[in-house]
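For this view, one protein chain was removed and the others were kept in their places.
Lettered A and B in written order, each chain numbered from 1.
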Amino acid sequence: MPYNEPNPAEVRVLSKRFGIPNSQSIDVYLANEGYQAYERAAKMTPDEIVNVVKASGLRGRGGAGFPTGMKWSFLARNSPKPKYIIVNADESEPGTCKDRLLVEFDPHQLIEGIMIAGLAATSNQGYIYIRGEYRYLIDIMNKAIAEAYDRGYLGDNVRGTGWKFHLATHTGAGAYECGEESALLESFEGKRGIPRIRPPFPAVAGAYQSPTILNNVETYAAVPSIFRMGGEEWAKLGSPKNGGTRMFCLSGHVNRPGVYELPMGFPLMRMIEEVGGGIRGGKKLKAVIPGGSSCPVLKAEECNINMDFDSLAAAKSMLGSGGVVVMDETTDIVAVALRIMRFYAHESCGWCIPCREGTTWLRKILLRIYEGHGVASDVDLVGELSKNMLGRTFCPLGDAAAMPTIAFVEKFRHEFEAYIQKQVPAAQPDPLLQLASV
Amino acid sequence: MTFSPELEAKIERMFSQYPPDRRRSAVIPMLMYAQDEIGSVTRELVEEVARRTGITPLAVDEVVTYYSMLHRMPLGKSHVQICTNISCMLNGGTELWEQATRRLGIGHKEVSADGKISLEEVECMGACSWAPAIQVNYDFYHQVTPQKLDEMLTQLGAAR
Partner (left out) sequence: MPDPVKLTIDGRQIEAAPGTLLINAAKAAGIEIPAFCYYDGYSLQAACRMCLVEVEKTPKMPTACTTPVAEGMIVRTDTEQVRRARKMTLEFLLTNHPLDCPVCDKGGECELQDMVFRYGAGGSRFIENKWHVDEKQWSPVVFYDGPRCILCFRCVRVCNEGMGVGALGIVNRGSVSEIAPNEGDHLNCDECGMCIDICPVGALTSGTYRYQSRPWEMDHVGTICTHCSNGCKTTLGVRNGEILRGNNRDRSGINGEFLCIKGRYGFDFYNHPERLQSPLMRVNGTLQPVAWSTALEAVARKFTETKNAGGKFGVIGSTRTTNEENFYLQKFAREGLGTNNIDHHRSGDVVTLLDALSGRANASLATTADLYTSKAVLIIGADLSLEQPFLAFQVRANFRHHAAKVYVVTPEPVREDKYAARSMRAAGDPIWGALDQMRDALANEAELVILFDDSIKGEGVRRLLEFGTALGKPVKYVALVDYANSRGAVDMGLTPDLLPGYHASPQRGLSLDEMINAPDLDVLWVIGANPLSRADLSASSPFLVVQDMFLTETAERADVVLPAASAYEKSGSFTNVCGEVQRLKKGLDVMGTKPDLEIIGLIAKEMGLAATVGPWIADRVFDQIRRTVRGYDVSLPVIATGGAAQTAPVNGRISSTGRPEMIRSVHNDLFASGTLGRYSKILNSVLEKTEGEVEPIEAVHR
């Protein structure tokens, strides 16, 4: 059983089968519209498939929200090299825990989505890169893959159509950066998770330098319902240019945290109050991180907003990976900013100077402020160093560390200053040392 | 170096999943599964993985030292991983971490004297909506309370 009760406000399309006993099995899947979308797509040309995805308005669920149909259309289909489908199940953005459920409770939906991508790409091989911590999901996925082979949905001759399509899982080993698509590909090839220089993009040179479609788990999982409903119908589930539903991961200080499937554009305050049951202990809302740790924080008064890519971009934040972290009035923003920076410093791959040194420096300053040894100039310095990282790093991890930090100091400057004012006196200097330095 | 027949079979399958000239793709999966069996990434294992995938031991070292889940030093029988990232932190994850270090008398990536338990403060493990979360080896524990943690540690053999 899923880990939280469903909510009446949900529009359950991707999570439709969650909660059905034995929802992982292919029989349950087949009994519940399973693999019908594949049958439909199998009759289409790759271009037609891409057009359906385009019409659905589906945008990548991994964080950046890039239109999926457009991404698929970039694939160098004419290349003589093999084409690969890669699934990003590295889910590591703090605040995000939705891909886990999509794999755990409906692995066949994911397989079907991957197959349709495979048809669109004229590919014969897919891989699912699953973060190492999700070992039990690898077992679930492997079992589902074995079932799909058994029933002829995978193999050398898929459902007798002559199309060859193989699928396998691949484990990560603990590295947030390996969720970044090009670092993921390096990791997949057995190397350190260091991003690649782009261009070329994966659509031209991805896995094994071959044309590759790479998407998030939720993105692929959305594809079967798109083909069952039709692109236009599916698009209408959401708001304009933000098709469909989205798995929101509600966490933090709410009464009913959980993963909920809601239409794109669902109002944030309704999500907190109606779906999440309001702030725990009757406290007041202070702020919300709307899409995982890398998204700039929204103050309470900014939370009257619709949860879609464009509305959040207009508010200078991001929908990101769907991790909605709700913070009540007791929340220590300095502690949150420090914890987030500790994360990015720990996860920086170390390739480029601004991110490697910037996150570490910022972590040290924030820790010093937190421990009561901050100085007045530190607040500006934190903001400025973050801006010095922004846009200058090799991959977006540097931005992901900078953006929330800039927002924290801009929107909650007084909290940082308060820490600095109630300074803990520095330890008494050693008199001998003092003498020596005269 | 030989592994258990099950692991050998698994490795065999792994290699069959990648193109024949891409054996290197199996490096990380092989290290992960072999570590589970051996207890840590030993020098011998590094050399074995290098041999089987056709790369240098140095190239394997580069990989091993990059990934948080690959460990050169043996962990405890139960590796207790406590998330203190934001969602967990907002729900008492940091306190759980402190509680565990106090009770066990060990810190980050340290192993109890009897080798039963090791501790690690970890980053977000994908359980944010059911925070605070703990993983023991590969098993998830959700909405862990201080009492629950205490019981868990006792069950894993921690001294009182």
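Throughout what follows, a contact is a pair of C-beta atoms (placed from the backbone, for glycine too) under 8 Å apart; a residue touches a chain by one contact, two chains touch by 3 or more.
If you're wondering where the values come from, they're calculated on a predicted model, not measured in any experiment.
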Among the displayed chains, the hidden one touches A, B
Across B:Met1, B:Leu58, B:Ala113 or B:Ala159, the one contacting the chain not displayed is B:Leu58
Determine which one of A:Asp310, A:Glu357 or A:Glu417 touches the chain that has been left out. A:Glu357
From the listed residues A:Arg40, A:Lys283, A:His346 or A:Lys411, report the one that touches the chain absent from this view. A:His346
By the document's definition of touch, the residue of B:Arg52, B:Arg72 or B:Lys116 touching the omitted chain is B:Arg72
Tell me which stretches of subunit B touch the chain missing from the display. 42-43, 56-59, 61-62, 64-66, 68, 70-73
Residues of subunit A (touch criterion as defined above) contacting the omitted chain: 175, 192, 197, 345-354, 356-361, 364-365, 368, 377, 381, 388, 391-394
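Here is the rule we use: only the chains that are shown with their structure count from here on.
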Indicate the whole-number Å distance between the mean C-alpha point of subunit A and the mean C-alpha point of subunit B. 23
Subunit A residues touching subunit B - in the complex, by the definition given at the top: 3-4, 82, 91-97, 99-100, 127, 131-136, 166, 168, 170-176, 187-193, 208, 249-253, 257-259, 289, 293, 323, 325, 327, 331, 335-336, 339-340, 343, 346-347, 349
Subunit A-facing residues of subunit B, complex: 17, 19, 22, 24-29, 31-33, 53, 55, 59, 62-63, 66-70, 84-87, 89-91, 123-131, 135, 138-140, 142
